[in-house]
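To keep things clear, I will list the structure first and then write my remarks on it.
With one protein chain withheld, the remaining protein chains of the complex are depicted in position.
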Amino acid sequence: MWPNLRRYAAGALVASTLALGGCAASANTNRDPNTLVELARTDGATLNPMYGETVEDASIYDQLVFDGLSYVGTDYLPHPRLATSWTHSPDGRHWTVDLRHDVRWSDGVPFTSKDVVFSYRLFLNPQTGFLDIGSIKYITRVRADGPYRVHFDLQYPSAVFTLNALGENIVPEHVLGKIPPDRQRFSPFGEHPVGTGPYMLKSWQHDSEVVFERNPYAWRRPKIARIDVRIIFNDQSEMEALINGSADLIDDLSSNQYRQIQRLAPNIKMMTFPSLYIDVVELNTERPGLNDVAVRQAMMYGYDRVDIVHGIYADKVAVADDLIPPALKHWYDPHIKKYPYDPAKARAVLDAAGWKVGPDGIRRKGTTRLSFELLLNQGSALLTDEMLSFCEDMHDIGIDVQLRLLDFASMISREYGGKYDITAIGFGGAVDPDMTSVLSSTQIPPTGANTSRYHDAIVDRDLRLGLTTLDDAKRRMYYDQMQIELGKTFPIIPQFGRFAATAYASRLHFDPKTTLQSPLMYYNVEDWTLSP
Amino acid sequence: MRTVRRFLRERSAVAGASFVIVLVLAAVIGPFLDAIPPNVIDHALIGFPQPPSAAHWLGTDLIGRDEFIRALYGARVSLLVGASAMLVSFAIGIFYGAIAGAASGAVDNLMMRFVDAMLSFPTFFLLLIVAALTEKFSLSIIILIIGLTSWPGLARLVRAEVLSLRERDFVEAARALGASPLRLVVRHLIPNALAPVVVAAAFAIGDNILAESSLSFFGLGVQPPAPSWGNMLQDALTPQAEAAPWMVLVPGLGIVATVLAFSVIADGIRVALDTSIGQETGDADVEEVGPYNPVPAPAS
Partner (left out) sequence: MINFIIRRILGAIPLLLFISVVTYAMMALAPGGPAAVLGPRGQGLSPEAIARINAAYGLDKPWYIQYFYWLKQLLLHGSLGTSYVDNRPVIEKVFEKLPITIEMVGLALLLTLIIALPIGIYAGAHRGSFFDNASSAVGFVFYGMPVFWLAIVLIDVFAVQLQWFPSSGLSSLGQENNPLDRLWHLTLPVVAIALVSFVSWMRYQRSSIIEAMSSAYIRTARSKGLSERDVLVRHAFRNALLPIVTLLGLSLPALVGGAYFVEYVFSIPGVGYLTFSSIFARDYPTLMAITMLTAVLIVVGNLLADVAYAMVDPRIRYS
């Protein structure tokens, strides 16, 4: 009697949810012509540009809400944004920046040099804890000269001053001025930002949805009234939403999503970009065994990257042979030495350097055995499989590498503490070839980010000269020399460039020639349009 | 004995036991017979998992490793971890629970509150820390971790058992005869509480296998390239898994089949022990609960 009833009830419940669920899904085709729906996998922790960047996922939404004095153009060079122009003294240590007159904050208050001076002084104040302080530390003085002009004094001339230092997002003095620097981090500004950018924050449900609306006072007035960013943690659902028409844009597409969309929905437009990031294998050059250049060189020869590129990435990425990505056409030297897979050469190099194969198949010299631990971030089966292939290649040439999976924070703390042998990480992302913070011997942790603990006099010199020269041709020369030296000493083994692509619905229009590297970084977002 | 005969009468239990025996044999002997080592990467097959074929009986995984032989090695890990962790948790849990149950009052209260404390800890965090701090991550560490996080559940069971046993006649009698508390615990309570404990042991092995698979799935258990059913399942989240269901099914069904086998064995033991005592009164001497931990916390 009642068992049957239960079965009927269950059946009815399932049937009705299916029916109504189906209704729910099909209702998505009514699209608002004024709202751009974008999908992302993460929404970032805060919109406060001083604290917004984490190692794993940089918050890019502050690009919608804030402006810097400069911004990066499609040529990877800095162009004025809140600034109209800048000049510098012959020795490069004094800069004068002129500001736009027509800018207002999203609460209507006019933007002036007071805001710029306030911002930089706040960022430079150690009490504030500004995350990107490394990019501006060498500024010794900032002062206003009238409401639309600012002077900067620098400790030394820097080729990346206009790119990095002037690119910092400016914050409003009239909102943040009363808060003491050490309390800035706790202000509600991160949830209620006020900026000069084309959009302002309308609402934010963490891990779910962020809605931006046109800033009524924007000097770069956007054509699209609203941007609705929906957070979907997983690749598959993200893709489905784009395909079934409920979303307009996925930035930062994975190679698998790209392939699937190509196959399933050819009407969706896609763009690929050469990425600024390179996956690398980083070596701790202070460890016994790894401190021998021959060993590092042998690892470079002995690592087959092609079969990974082919098998795991379906040839959508390119093998990288040096640390400057090909995307940076201005700096990348296509004639640098390549390292095709050559295990015989690897073994020869090791033999010549005195590393003899022991009875267990692992090479040794004196008391040192070439046996290392590779730290890897847990959570990605593809990454694990990739590195297993690397371990096997190493084993073939007589080097023992054992994998160790760790959570990210533990891995980073071991890396920066120097307590590791090898790790696999992402590298790059910068538009300038300056790599002082990661390769200069003055930047070995805890001072900086040179986690390979690399010191090479030639590279140090080239880095220093390349940074402090404002002459472009000279810089090229220094960086070319640096690349050659890196290609002999290998503190870091480049594997391949990352995949970078964007997919968007046909109702979204923007000029592809004016877009930057993926993620799109909302470049010229004010010119994007939606057709009805 | 009568008990064994009763066990053998339960068909499902016998099926389960046979499966386990075959698995143990396969896990122990198999690797010696098969020609392919479990961690050999077939470079030609990277990125293209192969379906089951004559060359690879259960197919290959994402980097061309043979699923069948890896599954056998994984069986070894599961059986080893399952049984050893059970011994660890039992060593602690039995005594703890028996003492708490026998002592009663303030001591019992204190001990049980400690158990509650153990159950409240964010175990995943604890595991992550231990995983990060251990220099050389070995199977013993995993066994210890699982054993140390699962004894509270068992202690609770034993205590409940002891609590109901305490009121029984033979205990009254022993007390009346002047038995000391320790003697009471060791000579009377534990042996009589043992019946459900044996059942719980069999269930515990299954639980531990599940626990190890979760740990390894997150990368905090058996480290690649060593195979374990849990870390083989990491491949299930890759995009290629959609077209290669054997990568998901082989390790998964291995786990399901093994835990199922231990569950029916446990149930068979329970029936065997139970029917040898007082079936007429229907007074189930052995709690007919399912898997020993009676708290059906929805799947954490």
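A few comments on the model shown:
Order as written gives the chain letters A and B; numbering starts at 1 within each chain.
As a working rule, a contact is a pair of C-beta atoms (placed from the backbone, for glycine too) under 8 Å apart; a residue touches a chain by one contact, two chains touch by 3 or more.
Since the structure is predicted, the reported quantities are computational estimates derived from the model, not experimental observations.
Checked against the full complex, the one of A:S70, A:S246, A:Q297 or A:N524 touching the unshown chain is A:S246. Summary of contacts with the chain left out: across A:R100, A:H151, A:R185 or A:R369, the touching residue is A:R185. Residues of chain B in contact with the chain left out of this view: 12, 109, 113-114, 116-117, 119-122, 124-126, 128-129, 132-133, 163-164, 167, 206, 210, 213-214, 217, 230, 233, 236-237, 241-242, 245, 248, 252, 255-260, 263-264, 267, 281-284, 287-291, 293-300. Contact residues of chain A toward the unshown chain are 2-3, 6, 10, 17-18, 20-21, 23-25, 27-28, 37, 45-46, 51, 53-56, 58, 126-135, 137, 182, 185-186, 190-191, 205-209, 230-234, 236-237, 240-241, 246-247, 407-414, 416, 425-427, 429-430, 437-438, 445-449, 451.
Criterion: only the chains that are shown with their structure count from here on.
Residues of chain A touching chain B in their complex: 235, 254, 256, 260, 304, 307-308, 310-314, 378-379, 381-382, 384-385, 388-389, 391-392, 402-407, 410.
Here chain B touches chain A in the complex through residues 39, 41, 43, 45-48, 62-63, 128, 131-132, 137, 218-220, 223-225, 234-235, 237-239, going by the rule given at the top.
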